[in-house]
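Mind having a look at this structure? Questions to follow.
Not every chain of the complex is shown here; the ones you see sit where they belong.
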């Protein structure tokens, strides 16, 4: 899926647009998530482990896993949209493949198909240890819609 | 789907088991979510609006919506499980039907099919105003698995 000819980073304008939008998502800050890579059609978001994001057994809660996966996919789509538009999630489906353990989790959203109205993304979430061990803990698929940005 | 002959509340033992598990979910407390109804095969969770749970336009973030939907479905399944078991989400799919606005959102998880190994739930999330107005903002479907509880 990864096209090696793609540049590793989106243009500064696109990066700024996405970072600004991310910074307005109160939930991302509240969870402690950060944007770690913004490439054309691919965005990474990381979330460090701490008690505030757990489920009943101490693993990352599926809601936290899904939240950063949803945002990563949404912003991956958004990297390919024109300036005066916005992105909304239509739906997504996610399989929780393994307990989401790790020092942090990393969500990767990748555009599979970019259309004029709808975009489809693949969502992956990895559990990552500080020693570099990395395991796929969730995999999903997401549909997004491009909308005109409302006048400010 | 709602069977009117069902009791409105689960037994005290089941309610306690679910409340205890919910209280161990760090994410639910961190978001500010509370369990508001525990009936056999149906669980309600509410989340008040505040800046910490928003997306970039000030609505409830899909990740917050999904987090309480996932927990509501999981606990709805869990109401029907035997004492020495646990519940894990296998996967879910959710459609975000409308901007999740409201003074609070309420997730309702309802068991559609309860099997020996797998349970399927319907997930609904409503945007609720303090004046009582109520609108369906998300609808989903979830698969859960019953596992033996690990020895403590």
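Per-chain numbering from 1; labels A and B assigned in written order.
One rule holds for everything that comes next: a contact is a pair of C-beta atoms (placed from the backbone, for glycine too) under 8 Å apart; a residue touches a chain by one contact, two chains touch by 3 or more.
Quick caveat, the model's predicted, so the values are computed rather than measured.
All together, the complex described by this structure holds 4 copies of its single chain type, of which 2 are visible.
Keep in mind that, in the parts below, only the chains that are shown with their structure count from here on.
For the pair chain A and chain B, the distance between C-alpha centroids works out to 23 Å.
Note for the complex: chain B touches chain A at residues 21-22, 24-31, 50-57, 61-64, 66-68, 70-71, 86, 88-96.
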